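Worksheet for the structure shown next.
For this depiction, one protein chain was excluded, whereas all remaining protein chains were kept in their positions.
Here is chain A:
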Amino acid sequence: MSTADANKPAAATGIGAHLGSHLRENGMMLALVAIVLFFFVIVRAVQGVDFLSAQNITNLFLQNSYVIIMALGMLLVIVAGHIDLSVGSVAAFTGAVASMLLVKMQLPMLVVVPMVLVVGGLIGAAQGYWIAYWRIPSFIVTLAGMLVFRGLTLWLLGGQNIGPFEKSFQSLSTGFIPDLFGPDKPNFTALILVAVAAAAIVWAGIRGRAREAEFGIAPEPSGFFWARNAVVVIALLFVGWKLASFRGLPNVLLIMSVLIVLYAFFTESTTTGRRIYALGGNEKAAKLSGIKTERLVFFTFVNMGVLASLAGMIVTARLNSATPKAGVGFELDVIAAVFIGGASMAGGSGRIIGVVVGALIMGVMNNGMSIMGIGIDYQQVIKGLVLLAAVIFDVYNKTKQG
């Protein structure tokens, strides 16, 4: 008997419901803004440095791009109900492969980059095959992968660092989009791109609302909508202005932004994306609804491998050498970002925007604490507690909603 079902509270409607169902995302955004402001004030007071200086904002993106890029893939893996512990080792290994091809074999960058992405995809396929078709737990397969690819990295590099690289490869990470309007500050190309992005976000929001209204969906309360967009646009323009007054938009920021938009669209608006959520929510039901669950799990790991190799190249380019120790512990940052971003360990839920905000929260905290001169010991403790707090917040919300 199921009185429990009947006992569940009926869903509230209107603003309350909207706030309730979007509490987490809005809360995370607010938390990010609050953390940034906190460091801004503290760093200025204690160190007398500008936390939001153009240079530091640029640094923030350079330091965190690889986490965000891998977190996009990790979200898919976790939504599908799996985990990938090997991404740090895979990033290191693919970085090493790239360095061999570039330095030892002197291949041009335009050949090397696609080759390495393919290597990443193959690594993902090799792991995904056992997970998807043999049903070996992903935790075990990727734990093995973590060891295997760390070992292969050491072997390939012979314990040495390999570098430096030609400028074109370095620019993958440390390059900036050139200003088409000449070298004067501010960088107009950057300003225009950021303004266009801000306009696009607002436009997409308005169009979405219009369409929802057309279909009779109760839209987000309009005051709320505009307030949220105002915050986003102001933040974006502020960051854009700062970047433009320094060296312009980092290449990696552009790569990352394009990927974020692509993955957000993929997860929320395509049939395949939806099927990954269904598979994570209830694999058996998904299967009996005609969804090819094995193929999708396989795909998420191939995708993860490709993104890990992209991140591996970016890290290698940034360090300007492939090192045996590259990427150690990346998997933890990436997985933490996904869970802070609101994904569920059980699979079936989590959004790209949440993951990006989660990764930025981690990144801003790393950066801010380093500037403040907080030791690595305390940094780890604090990051751990933030992860725990974010997940407790989730669980608390869920039990409250019933």
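Going forward, a residue touches a chain if its C-beta (ideal position, glycine included) is under 8 Å from a C-beta of that chain, and two chains touch if they have at least 3 such contacts; residues count from 1.
We adopt the following convention: contacts and distances are computed from a predicted model.
Visitor: One chain of this complex is missing from the view, so tell me which of "ABC-type dipeptide transporter", "Xylose import ATP-binding protein XylG", "Cytochrome-c oxidase" or "Glycosyl transferase" is its UniProt name.
Guide: The chain we cannot see is recorded in UniProt as "Xylose import ATP-binding protein XylG".
Visitor: Thinking of the whole complex, not just what is shown, which of A:I57, A:L101, A:A198 or A:A286 touches the missing chain?
Guide: A:A286
Visitor: For the chain not shown, which residue from A:R275, A:R351 or A:K383 touches it across the whole complex?
Guide: A:R275
Visitor: Which of A:D184, A:E214 or A:D377 sits in contact with the chain that's absent?
Guide: A:E214
Visitor: Give me the chain A residues in contact with the hidden chain, please.
Guide: These residues of chain A touch the chain that is not shown: 1-13, 21, 211-212, 214-217, 269-272, 274-275, 277-278, 281-282, 284-292, 348-349, 402.
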